[in-house]
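Each chain you see keeps its place in the complex, though not every chain is here.
A and B label the chains in the order they appear, each numbered from 1.
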Amino acid sequence: MTAAPKKVVLAYSGGLDTSIILKWLQAEYGCEVITFTADLGQGEELEPARAKAELLGIKPENIHIEDVREEFVRDYVFPMFRANAVYEGLYLLGTSIARPLIAKRLVELAHQHGADAVAHGATGKGNDQVRFELSAYALDPSIKVIAPWRLWDLTSRTKLIEFAEANQIPIAKDKRGEAPFSVDANLLHTSSEGKALENPAEEAPDYVYARTVSPEDAPDTPEYIEITFEKGDAVAINGQAMSPATLLTALNDHGRKHGIGRLDFVENRFVGMKSRGIYETPGGTILLEAHRGIEQITLDSGSGHLKDSLMPRYAELIYNGFWFSPEREMLQALIDKSQDYVSGTVRLKLYKGSANTVGRWSDMSLYSEAHVTFEDDAGAYDQKDAAGFIRLNALRLKLIGNRNARVK
Amino acid sequence: MTAAPKKVVLAYSGGLDTSIILKWLQAEYGCEVITFTADLGQGEELEPARAKAELLGIKPENIHIEDVREEFVRDYVFPMFRANAVYEGLYLLGTSIARPLIAKRLVELAHQHGADAVAHGATGKGNDQVRFELSAYALDPSIKVIAPWRLWDLTSRTKLIEFAEANQIPIAKDKRGEAPFSVDANLLHTSSEGKALENPAEEAPDYVYARTVSPEDAPDTPEYIEITFEKGDAVAINGQAMSPATLLTALNDHGRKHGIGRLDFVENRFVGMKSRGIYETPGGTILLEAHRGIEQITLDSGSGHLKDSLMPRYAELIYNGFWFSPEREMLQALIDKSQDYVSGTVRLKLYKGSANTVGRWSDMSLYSEAHVTFEDDAGAYDQKDAAGFIRLNALRLKLIGNRNARVK
C-alpha cells in the first residue's frame, strides 16, 4: 500500500471486532469511513449496527444497512446449486458464496461515495480475506483493500480490549473473554471453527450447533415435502410458489426441525493449511438432494457426466474466491446451458438428520418406462442392438488383449 | 457368433432363470456345460446349486462353487473405495464392481476346462451384459460370450415356465409368477429394480428393502464406531483387525441395524436409457464416509482435488464395465499413489440412517494446529505472506478488469 486511503468503505457487522477496525481505520489513516452492513440472513438485528456506527462517529449518510437476501439467493446461491457444488466432497460452500456479494457492494459503495479503499475484518490465515480481495480487485483493479488483521499490532485479545476501551467502543459483557469458537452465518449456513474445535479428533460439543436441532431431538415421524424446480432453480415448496430467499428460509425451517445439514469437516484452505469446521446448512442440504433428484430424470448422461466432472473445479473456484473470474463465468455458462429442462418436482422424506429423494416427476422427464420396462416394450428397444454395441466397445479391448498376449 | 460353442462355462446361481439357461445351452448347442457359482456374499446357501446342477445333468467335476468374498472385497471393492467412487453423485456401484470378478473366474475356468465360451444370464437391456462381456473379451479376446436373453425366443414368463416344465427343471412355487421386482445382491449391496419400482415418482414400498431396517425402526440411541485405515484400506473396527470381507460384513451389520445406506435412484444406463433402482449399501456407505474422513487429515489439497476431479470418470468406467481396461488401471495407479499415507482412525456416529464422521486422527496427519490456531502460532505462519499471495493471485484479475473497462 503506497499511500494512505482517504475514504474507506468498511464491511461492518456492528460487532466488537469490526467496531475496533472502524476506529483503527480512523486513527491509523485519518480517513473517512463508510459502513456497509448486509442482511444476508445471518439472523441478527441490524439496526443496532446503525446506532453503533453513529456512536463511533460515522455520519448518517455514510451508514448503509441493506437487506440483500434475495440477491444473495437468486444470483449467488442458486447458480451455485445448479452445479451441485460441494467442496472436497462434502462442504456446501456457505461462507464462500457470500463473500463476493459483500465485496461487490463494498466496491459499488466506494464508487458511489468516491472512496478509494474498502476494508474487511477477515484474518490473515483464512480464506475470506482472499475471497474479499480477489472479488474487489476483479471489480475495480484500482481499489485499495485494507485488511487490518494483517496490518495492526492488536495481536491478542487483551490488546484488542485495551484498544476498544481506549476508544470508547462499547464492549458487551460476553465479548470481554475469548469466544470459544468463531462463527459465520448467512441464509445458507452457519459455520463454526477455531479454538474449542481445533482438535479434529474430538467430537464437537452439541452447544456448537446453532441452526439445527440434534437428530436425536428431531421428530420421531418423517415429514414429506415436495420441491418444484424451473430451469434448475427451486421455485415452490409443496406447490406454493416462493421467492428465492423465502424458499430457502422455508427450507431452513424444515432442515432445522429435522436436524438436517450438520457437517463436521476438515478442509484444505486456499492459503495452504488444513482447518476444521462445523457447518450447518439445513435448507441447502435439502436443496442439493432435491436438485440431484430432479436432474436424475431431466438430465441425460452426457450433460450430467460433463457437469459432474467439472463440479470439483467449479467448487474450488468458489472456495478460493474466484467468483468474479472469467473461468467461473465460463463454467457457469456451461452449467446454466444444462439446466434448460431441469424442471419438475421432487418428493423428499425428512427424518432425523436425513433428506432423501423418494419420488420425482416432470413433464421434461427423459425417463422412458417404455424402454426400461421388464415387460414387453412393444419394440421400443431391440435387445439385439446390444450385441453390436458391446462388440464394438470390446474391439479395442480385444486388440489390446491380443497384443499383450503376443508380446508377453 | 459364427460357430456353435462346444463347451460353455455358465455363471450359474442355481435359480430358475440360470437353470433354464443351462438347459437351453445344452439343447441349443449340444454343448457341455460347466457351472460357476460364486459366493460374493449375497447371503444365499450355495450348496443347493450343486445338487440342482447335478440334477440338470452337469458332471460333478464340471460344477464349481467358490467363496470369493475375500478376493471380491480386497481386489475390487477396496481399490474402488480408495477413489471414493460414486456414480452420478450417489450410487456406490455395488453391482458394477462384482461383474468383473465373475467374468474373470468364468474365463479362467474356460481355460482350465478347455471351454470355448462363457455364458451369463443378464438381459439385453441392462448394464450387466456389458460388464460381463467387456471383461471377458478383455481377458480373452478369442472367447465366445453367449447371452441367451438376447438370443432365444423365451420372451415371456409363460414361455420360460413352459420351457422349464418341458425340461424337468424344478420350479419353486414362488417362482411361477412374476417377481414384483428384480434383485441383485453381494457383500457390498443389494439392488432392486423393475416392475413394481418402475414409476420413479412413487416411493418404493418398505418391503423392497432387504438389507437394512427402516431408519424409523433403528435404535433410538446413536452408536459410535471407529474404523482404522492403512494406505487407504480399512483394516480394523474398534481396534479389532479384520480381513477385508470380515470387515465389510461387520460394517454391514452396523449399517443394517441403523438403517444406513438406502438409496432411491434414477440412473443413466450405459445402453442409453434411464432406470430406477433401490440400493442398499449399509457397510459401504459407512466405509465411504470413513474413508473421506481419514483423507481429510492425511491427503493434501493437490492430491485430493486431483482425485476428486477424476472420480466421476473412474466411476463411469466401472459402471460401464471397463474394469479391465488400461484407462481404469491408469487411474488406479494414480489413486493408489495417493493412498500411501492414508492411514489412521475415524470415529463415526451411526444413527437412524446416517453415518457421520465426528473425529479423526492419524500419525500421518497433515493437520497442523500450530498453523491454523486462532491463538498465537509462535511464528508458524506469517499473516503478511497472505498479502503477497493475494496480490499475485489478483494480478491476472486486475489486468482483465483494466482491459474490460478500457474496451467496453
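Just so it is clear, contacts are C-beta pairs under 8 Å (C-beta built on N, C-alpha and C of every residue); 3 or more make two chains touch, one makes a residue touch a chain.
As the structure is a prediction and not an experimental result, all values here were calculated from the model.
> Given 2 chains in view, how many copies does the entire assembly contain?
Identical chains making up the full complex: 4 copies.
We adopt the following convention: only the chains that are shown with their structure count from here on.
> Inside the complex, what are the residues of subunit A that reach subunit B?
It comes out as residues 84, 88-90, 123-125, 129-130, 133-134, 137-141, 147, 149-150, 155-156, 182, 194-195, 198-204, 215-216, 220, 222, 262-269, 271, 273-276, 292, 296-297, 300-301, 304-305, 308-309, 312-313, 316, 322, 324-326, 347, 349, 351-354, 356-361, 366-369, 371-376, 381, 383-387, 389-390, 393-394, 397-402, 405.
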